[in-house]
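Here you go, one structure.
One protein chain is absent from this view; the other protein chains keep their places.
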Amino acid sequence: MLRLTRRTNPSRSLEILAPLVAVALTLVVAAILFVALGKNPADAFAAMFWRPVQDLYGWSELGVKVAPLILCAVGLAIGFRASVWNIGAEGQIVVGAIAASWVALATGEGGFGLPGWLLPLLAGALGGMVWGAIPALLRTKANANEILVSLMLVYVGGFLLQYVVRGPMRDPMSFGFPQSPMFPDPARLPILLDTTRLHLGFALALLAALVAWLFVARSYQGFVFRLSGEAPAAAAYAGFSRAKVIWGSFLISGGLAGLAGAAEVLGPIGQLQPAVSPGYGFAAIIVAFLGRLHPIGIIAAALLMGLFYLGGEIAQMELQLPIAITGVFQGLLLFFLLGADTFVRWRLVLGGTR
Amino acid sequence: MPPLLELVGITKRYPGIVANQDVSLAVQPGEIQALLGENGAGKSTLMKIVYGLARPDEGEIRWQGELVVENSPVLARKRGIGMVFQHFTLFETLTVAENIALGLEPGNAGSDLEGRIRELSRHYGLAVAPQAPVWSLSVGERQRVEIVRCLLQSPRLLIMDEPTSVLTPQEADGLFATLRRLAAEGCAVLYISHKLEEIQALCHAATVLRAGKVVARCDPTRETARSLAALMIGKAPPEIEHRPAESDGPVVLSVADLSLPSVDPHGTALKRVSFSLRAGEILGVAGVAGNGQRELLRALSGEDARAPAGAITLAGQPAGNLDPKRRRALGLAFVPEERLGRGAAPKLSLTLNALLTGKRQSLTRAGLIRQGAVERRATEIVRRFDVRTPGIQAEAGSLSGGNLQKFIVGRELYDGPKLLIAAHPTWGVDVGAATLIREEMLALRDRGGSVLLFSEELDELFLLSDRIAVMFHGMLSPPAPVRQLTPESVGLLMGGAGFEGGVGLAQAH
Partner (left out) sequence: MGDELSTAIAVIAATLRAGTPLVFAAIGELVAERAGVLNLGIEGMMLVGAVVGFMVAASTGLTPLGFVAAALAGMGAAAIYGALALNLMTNQVATGLALAIFGAGLAAFLGQSWVGIPLPGMALPFPETLRSIPVAGPILFGHDWLVYLSLLTVAGVAFFLHRTRGGLILRAVGENQESAHALGYPVLRIRWLATLFGGAMAGIGGGYLSLIYTPQWAENMTAGRGWIALALVVFATWRPWRVLLGAYVFGGVTILGLQIQAAGIAINSNLVAMTPYLATIIVLVLISRDATRIRLHTPASLARPFHPEA
């Protein structure tokens, strides 16, 4: 009989290995799945993980996918460390995108010597913050579960987007298509690399990760957040306000998700459309865990997840593999990671004694 | 005739420690046998093995001479073994009858359970109300529920794990009468305790455990409390001189007419609590657990800041509505009753745990943690308070109870507080650590600091306190100088005598 016994000290090596083991196990299951679907796993892997990044353009496209994932995941991770469960980043992306679009259309030609994209970008962050502030407010004032409230707001945000692209913000010249006018050029994010779509959002994402690292690893408030999540009674005993941590978590993660949404519409998309995110807000949850809730780990995890997105598209085109397979892999990856994590603190032993 | 229960060469290992090593003992029918040992000596593990909750790595259990092959709580109960745990195995939201039914086998739980509960509680003088929800009961009543649950199975052997730690002296006497009656009826009792006087008063034989091994078997009536203690800890017990003082220093903490409903729906409301504490004295607060101590502690520490500002005065400042950080700034330090999760974050290093309540100014700069300064502080606490740890990067949760408690006390004393509030600071701590902590509290007082000491152990309160007050049903008796008090008189107050007409009538004598 197998059973678990507690390690006297957590295994540091497993702590680092666990994400790699989880990725490896996911690939094994993926290979089995490909075979079951009658595809050559080598072809499928090549399509998913190699084809997308064989050239610089491929890498730049990866950067485009990775930017919103990093932005969202870095913010979520700060909350998750504090046991504040914002799972509504998808909604905050959408509202950020709406806010950015609105400001871009109103002020996008720029002015006051400011670049045209700056105000829309800030508006996006603000929009995400507002959307994130609702669960924070309801949690701190009315004790309402933030997981459910933030998730419900994803749906509300989604319908809000459908409403504005079909109503108030629809381009009158769009022949009935549900989309806003294209943003004026100054409102579009600068491109970092000529002939690619890699935009300023990517640089902002890396910057956000760096600042988040400083916050998490070195700052006193980062310690307070972590304490509040890991030992709430100890945090209360030390006199740290839980409400502040909840507000901080939601404003940071909401703001970054809003920024991600703004960067999507101001960058690659260029207008407000009925779909601004292919589930980045949910994928970012997985990215956050896979990256050990650590900003640097998150960058690595986001690269992998971005590859899933890009590779999924290529596999769909070339091998007729369903795009939905990306979602299966995402879920599997998180399962394996959570399972592997157990062995950091527990050891599997053989034997019947209790 | 073979013994009722015989343990032969029991060894049980857990990762990192050997909880029991080659332990043998035998219990005869009708015998009350003590199992004696310090915290962490392996008493509870041994009893879990007997009760089928843990399986020994080596050794045999014999029941009435026959080898026990399969064991589990259900099988143990079928054999006739009942166990009253130190941490009760009761379910708060369920009724007494439901709780008792859960401890019985399905066939035994059925018809007229309430009638049988009533009859049995009459026979043994263990009053319980079958329909009452457990959360509404006092600790003493809860223990009675546990005992009734065991007795309904007509046990041949009753295991009691530290049963008197939650009782007043008078309640303990009642329990002893019940146990003697059971023994006279042929039921054996295995009695786990570290209280030497009661073992001498109650038990026919004693087995002494130290660090997992049997170090002695004796007749406790022929030993002295000192000789038993020496067997238990392996050397002569350290002694603390009782040196009560009378202080006329300035008032450091005063509480005036503090009434507060509990945050916990099953908690105890505070009712018109008033007292004051001077510089240079130790005020002890006695009481059976669940009489409002937890609530008063939270109101004093600032974790519950709902009190009116003026109800609590700390160092001359109205403080009832201040958060813990502001109260600390006024010179308050606090050792809470839970070490893990409240006094320290189990998964954080000792270094970060030192940052928990340390004065912020010296430990951070521009919002960033000054790693070196925090490490120095942690190292110094570890050194000064003799904390046994592989290093300051060890997780707090990996330390033993005594060592973690020394660390917490050390951290709280580090900034030189005016007032230390300590909740059960030596509970579950080995003798060495307990002595160090007690000495530190006395030293703080002798330096002119004050200590508010909450404890359920009367011995400890009488050893350290200059004055003692008693909590009962959320009320606090007026503190009285320790020389005017006896354990019996405090015990009566703990049982509620003198509180009937409200606090004002409560008398020390």
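Letters A and B name the chains as they come in the text, with residue numbers starting at 1 for each one.
To be clear about the criterion, contacts are C-beta pairs under 8 Å (C-beta built on N, C-alpha and C of every residue); 3 or more make two chains touch, one makes a residue touch a chain.
Since the model is a prediction, treat every value here as computed from it, not as a measurement.
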Touching the hidden chain, out of A:L14, A:V149 or A:M169, is A:V149
Contact with the hidden chain, among A:N9, A:Q162 or A:Q273, goes to A:Q162
Hidden partner chain, residues of subunit B it touches:
14, 52-53, 72-74, 77, 85, 87-94, 98, 101-103, 106, 109, 264-265
Subunit A residues that touch the omitted chain in the full complex
4-6, 85, 87, 138, 142-145, 147-149, 151-156, 159-160, 162-163, 166-167, 282, 285-286, 289, 322, 324-332, 334-335, 338-339, 341-342, 346, 354
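The rule is simple: only the chains that are shown with their structure count from here on.
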Just curious, how far off is subunit B from subunit A if you go by their C-alpha centres, in Å?
47
In the complex, subunit A touches subunit B at residues 5-10, 214, 218-221, 223, 226-227, 230-231, 233-234, 236-241, 347, 352-354
Hey, which residues of subunit B end up touching subunit A in the complex?
14-16, 53-57, 301-303, 323-328, 334, 336, 338, 341-348, 352, 355-357, 360, 363-364, 367-369, 394-395, 398
